[in-house]
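Have a look at the structure below, then the notes.
Note that one protein chain of the assembly has been removed; the remaining protein chains are unaltered in position.
Our next item is chain A:
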Amino acid sequence: MSTLLDIQDLRLSFKGLRGITDVLHGISLSIAAGERVALVGESGSGKSVIARIVLGLLQETRSARVSGKVGFDGAEINTMRPRDRAKLRGTEMSMIFQDPTSSLNPTFTIGNQFAEVMRRRDPKLSRAACDARAIEMLTEVSIPNPDRILENYPFQLSGGMNQRVMIAMALVNHPKLLLADEPGTALDVSVQAQTLRLMHDLVEKHGTAVLFISHNLGVVREFADRVYVIYRGNIVEEGPTASVFHNPGHAYTRALMDAVPRITGAGLPEVPEVSDAFLAPMVRHDRGAA
């Protein structure tokens, strides 16, 4: 498998009123074409900024300093011209956000928003062609009466429906990489489970690589082939999902796993306070081990 996303020694700091804050301390992460990779960590660990760097958004923020290598499909995102980076967004890579209802534009119909996305790849596309393709995508995410949905505004649909619309929209241009930041966290568990299964099948069918950002270990276990665990701007553990879950090697990963309440009812775990062991060097699992 060829490497699609290749991040090497990525560092990020923000310049603020109280001097410079380091956020990422040399992150290396790679995703092969068609691979589903999860990035797990607590809030503030730096997981969402990685997605924003891959999209090329933080490089354009004046207070942010980004260094290191972000290779995408043979090109280097960090040194690219802003115009070229903008061209990649929505075409070669796309993003799904946590709350679907607030990330769709409330003033345009679903059909309008689909057309806008599709014309990023092909500006000359007719509205009829856009609608036809949108209906095809909406059918793939099991939305009933897709032709009617195109006339609707986001607020007329339920959260679960909007999430499916977002997934369809993110995949309509056949991106090579999908960035999913806590998808479905705002939804009910059963709706979340459904949409994740749907997204899983869809990216598998289209061969889309996914960077799946989440704090929910259970969801990650079901979705990803490989896992990175991030703690305070450092990757602390990396490996195939089964291997990391069966045999967590890093103190922080173990603490995370222990802290998750189980439906088998082992009681509430004693959670260690933040310890120096959490800052121990990264643990890497061999490929194919489980």
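Simple rule for what comes next: a residue touches a chain if its C-beta (ideal position, glycine included) is under 8 Å from a C-beta of that chain, and two chains touch if they have at least 3 such contacts; residues count from 1.
Methods note: contacts and distances are computed from a predicted model.
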{"item": "Complex member absent from the view - protein name from UniProt, among \"Cytochrome aa3 subunit 2\", \"Aspartate carbamoyltransferase\", \"ABC transporter ATP-binding protein\" or \"Glutamate mutase epsilon subunit\"", "value": "\"ABC transporter ATP-binding protein\""}
{"item": "Options A:19, A:123 or A:267, residue touching the unrepresented chain", "value": "A:267"}
{"item": "Residue touching the undisplayed chain, where the options are A:48, A:98, A:113 or A:192", "value": "A:192"}
{"item": "From A:217, A:236, A:251 or A:283, residue that would touch the chain that is not displayed", "value": "A:217"}
{"item": "Contact footprint on chain A, counting only the chain that is left out", "value": "42-43, 188-194, 215-219, 221-222, 245, 255-271"}
